[in-house]
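Missing here: one protein chain of the complex. Every other protein chain is in place.
Chain naming follows the written order as A, B and C, and within any one chain the residues start at number 1.
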Amino acid sequence: MNRIKLGMIGGGTGAFIGDAHRRASRICNEYELLGGVFDVDYERSKEFAKQEGISPERCYPDIDKFIKGELALPDNKRIQAVSIVTPNHLHYPFAKKLIENGFNVICEKPMTMTVEQAEDLARLVEKNKIVFALTHTYTGYPMVRQMKEMIKSGILGTIQRVDAQYYQGWINSLIHGNESRITGVWRLKPEYAGVSSCMGDIGVHAFNLIEYTTGLKIKKVLSDLNSVKDNIELDLDGTVLLRFDNNIKGVIRSTQVAAGEENNLRIGVYGSKASLKWAQEDPNYLYLLSDTEPTKVFKPAHTYNSEFAEASHVMPSGHPEGIYEALANIYKGVAKAIKGEKTYDGEYPTVYDGVRGMKFVHSVVASNKNGNTWVEL
Amino acid sequence: MNRIKLGMIGGGTGAFIGDAHRRASRICNEYELLGGVFDVDYERSKEFAKQEGISPERCYPDIDKFIKGELALPDNKRIQAVSIVTPNHLHYPFAKKLIENGFNVICEKPMTMTVEQAEDLARLVEKNKIVFALTHTYTGYPMVRQMKEMIKSGILGTIQRVDAQYYQGWINSLIHGNESRITGVWRLKPEYAGVSSCMGDIGVHAFNLIEYTTGLKIKKVLSDLNSVKDNIELDLDGTVLLRFDNNIKGVIRSTQVAAGEENNLRIGVYGSKASLKWAQEDPNYLYLLSDTEPTKVFKPAHTYNSEFAEASHVMPSGHPEGIYEALANIYKGVAKAIKGEKTYDGEYPTVYDGVRGMKFVHSVVASNKNGNTWVEL
Amino acid sequence: MNRIKLGMIGGGTGAFIGDAHRRASRICNEYELLGGVFDVDYERSKEFAKQEGISPERCYPDIDKFIKGELALPDNKRIQAVSIVTPNHLHYPFAKKLIENGFNVICEKPMTMTVEQAEDLARLVEKNKIVFALTHTYTGYPMVRQMKEMIKSGILGTIQRVDAQYYQGWINSLIHGNESRITGVWRLKPEYAGVSSCMGDIGVHAFNLIEYTTGLKIKKVLSDLNSVKDNIELDLDGTVLLRFDNNIKGVIRSTQVAAGEENNLRIGVYGSKASLKWAQEDPNYLYLLSDTEPTKVFKPAHTYNSEFAEASHVMPSGHPEGIYEALANIYKGVAKAIKGEKTYDGEYPTVYDGVRGMKFVHSVVASNKNGNTWVEL
Partner (left out) sequence: MNRIKLGMIGGGTGAFIGDAHRRASRICNEYELLGGVFDVDYERSKEFAKQEGISPERCYPDIDKFIKGELALPDNKRIQAVSIVTPNHLHYPFAKKLIENGFNVICEKPMTMTVEQAEDLARLVEKNKIVFALTHTYTGYPMVRQMKEMIKSGILGTIQRVDAQYYQGWINSLIHGNESRITGVWRLKPEYAGVSSCMGDIGVHAFNLIEYTTGLKIKKVLSDLNSVKDNIELDLDGTVLLRFDNNIKGVIRSTQVAAGEENNLRIGVYGSKASLKWAQEDPNYLYLLSDTEPTKVFKPAHTYNSEFAEASHVMPSGHPEGIYEALANIYKGVAKAIKGEKTYDGEYPTVYDGVRGMKFVHSVVASNKNGNTWVEL
């Protein structure tokens, strides 16, 4: 096996998202992690590298040295793809440098802090002809892919309504303690989190899931956001009205302060003939509803599924695969793209998904600021 | 037992809602149906009366004769309470006459066609000191009542978000056939249905459930409605942003064109300490979520429930009671009120709930007409 | 409407099962309760009669006076059907007298204390040509009836396995308190409960559900029962291996000491082509599983259901009907039979279901006593 040589920026000791990326890369078994910049503190970074069995000379003190060092290596040694799992505000500058130097990039979400940055990355990706993936992990679930394929097949008829939510509760316990806790949370500070907390961090997943599964584009949004407490600058909660072409309407609801909610992302797409519903916490169940037939429950590992869905899991039916396998499916898609193999439509989210996401978040924030009026994406 | 003497306007052969009212009155065993005007066609009305075992002389040709006939009877024979289960546009004129003549009224929803009519009825109810109930049936479920009591107890802390939906699909199959089907559906015609189809018929239930369980009042709404097809005048689908006092926000989603959805009314109330979720199609389960403890599932017939919830079912735990029993609980509350017994707070919806509902529907329609702007209730 | 004149033996103040029968009779609206013997204490009986609005002269001091008094009335006044809702050991003698005097009977479960008594009633029912119903209430649920019809249609192929359970927990809290509580529970005493507690009271429902839905007859049983504590004479828990014709096998599990279980009756029937699963606490969902197609969820009020299932509910889809409506469906079937109308196969359980049930309970107890060996029914 010719595993793809993988680098990583960020994701050192204690960073669960970096760990998730590494696991995903190992699960799909298409990568070998060879180097990176794992921590701003070089000593901690080296310690982490040692622990992961990475050669000390490929643990670099910063991204510039990483690029320089790797470019100095011969083609067959050089890292081919780099996962960016740093804090949000560093995604853009690091991605930019990596793309400009010809590295394929797997970037955590959000891709950038502004729409302009996102569009800049899109231009750079095109110019440099590299593979760029944004880890909207939920698109890696087999039943999400099945949903996409079923909608594409026309089984729903004309789409009439789209409804997605992403409810979490974990910020709730932070904001109802003492003030110092609020100020200590980077997600609540614009300089690190960008213009939005709830919509930027999770609402955008609901947005992406809608465009991913339906193939429709959201044209404009009207939002009503809530920062819940006076001393919080960013939204922790909100509802967004959606307008698609052909006057199709929809709604996204998202909150980080729904006590006891864990990771309750769900989507319903309602068509003239049938409807499809899926929920992230029970990812191996997809429901097809119609007015005339019993509700049908689709699960992975069945011949009734699409080829794409069936290519997105391994175990026989009834063996639940989970979130790591979803991310591994995206890593696998990226690997196929890097190797020049044919990928399924939607096998990994691209830089254009990142541009769409940034437009969504910024439009939503603008709509709220404008007094809940329609803003085009 | 001194059963309350019950009359009924509408609800003859083939009317499922009239049948539901009669069943409810029999289940709670506090009523005896003695007369009414069951059909505009007097012959059909008499036939129905005969079939139900009602004396022919108390089957009246119209409401005026009903009132006159009953008033002519001595107190101990006269019908005390009248259920109005006619088409929507007749609720108001019939209720008005009945109230003005001292009859207690149990009125199907929607109470009236306009806010003015609703307020008129409220004035009349006050003036005539009768018992008036509006059948927001879902408030009769034990676990809805338990939810109300738990929120009242403060278990959720400060409410931060309220989210309710009512999804149906049955109109879907009507509007995607030939045109004549559309024109044949009275719910789609303003003269019979009022200013709204979806919001007026079902969205208002979600509205009522919110105000019922939380005790909060919605101050203003911003709506986005959809009539789905060009030749349909009324909304079949929509989303409504909600604003309460103290900047609490919420959302109601409602549709009649979600293919395959049956009667999917659900509500979530999210507080600073905990959340509560309930769904109508599985009415005997109430979920209490918190960030620090396992989700708790409340069911009827347990000592951990409030007195009001426990008074709202009969069978031991695990014996599902359903929608008829919910309506019977409301009939029971009305009976208690008529008999001058102490009722629980919320044991039946009142004329003021009807006023609130009308304000909601009209505000929602106005907001949509105004280009999705905020409208005060 | 010519309502059937109904009498009741037992079921006075505080008896929830008598109340359930009366509600059921009112829900289906085919009966009028006119008299009975509601309590062994005649004063309490009369008080109850008064409260129910029953003429004092038709509240009789005992069953013999009831029979004599009613027989003295002219045909068009006389009670036609009698519900027996007394303690278990009185079912047989009272049913016998009523049948012998030409009354139709609706008998609570268990029908008798012994197999001989059950067979005696069967002979008497045949001889006297009356309608006799045993209230295996769960057979009144629309989806149980749908299950029966689907199996009859052959959709499962050859049945290969049958699995039913009935788990409750309520006796648990009784037996782990002080001794006096045990001795105070009539269900734990052979003289009142018969030879079995768990199997006689609830296991037999699982048995009945199997024979009802599959149309198969259980030929022999091998049981392993448990009285849990040394000072308890009857079984509170057990498992029963089942043998049908053609070597088909199955199992019934039942317990009254599963802490926290409410009324968890469920059944799975597994065929060569497909399987069906149903659970009593969520009675409006029926699951059809196959190896090649998505699981299908059947619900009431859909054209895809059988005529019998559709005749067994009233409300549109998504309005949950419950246990009272199930019992009302049985009462309705009995009314049709009394009026000589054509009934569906299985519209009410008969005296032969009672004979089968008694044979099951006694065989199960014998098998356990014999050291867990096979006993023929």
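By definition in this document, contacts are C-beta pairs under 8 Å (C-beta built on N, C-alpha and C of every residue); 3 or more make two chains touch, one makes a residue touch a chain.
What you are looking at is a predicted structure, and each value in this text was computed from that prediction instead of being measured.
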_Hidden-chain contact residue, picked from the options A:60, A:244 or A:324_ = A:324
*Out of C:120, C:224, C:282 or C:310, which touches the unshown chain?*
C:224
*Using the touch definition up top, pick the residue from C:2, C:55, C:173 or C:231 that touches the left-out chain.*
C:173
*Check each of C:63, C:124, C:202 or C:258 against the chain that is not shown and name the one that touches it.*
C:258
_Residue ranges of chain B at the interface with the undisplayed chain_ = 288, 292-299, 302-304
*Would you write out the residues of chain A that touch the absent chain, in ascending order?*
1, 3, 16, 19-20, 22-23, 26-27, 29, 50-53, 168, 170, 261-264, 280-284, 299, 301, 314-325
*asked:* Tell me which stretches of chain C touch the chain missing from the display.
replied: 156-157, 160-161, 163, 169-170, 172-173, 176, 222, 224, 226, 228, 237-239, 241, 247, 249, 251, 253, 255, 257-261, 268, 270-275, 288-292, 295, 372-374
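Convention: only the chains that are shown with their structure count from here on.
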*Copies chain A and chain C touch via same or different residues, half shared test*: same
_Taking each chain's C-alpha mean as its centre, the one farthest from chain C_ = A
_Where chain A and chain B are represented by their mean Cα positions, the distance between them in whole Å_ = 43
*Quick one: chain A and chain C, Cα centre-to-centre, how many Å?*
55
*Do you know which chain C residues sit against two or more other chains?*
299
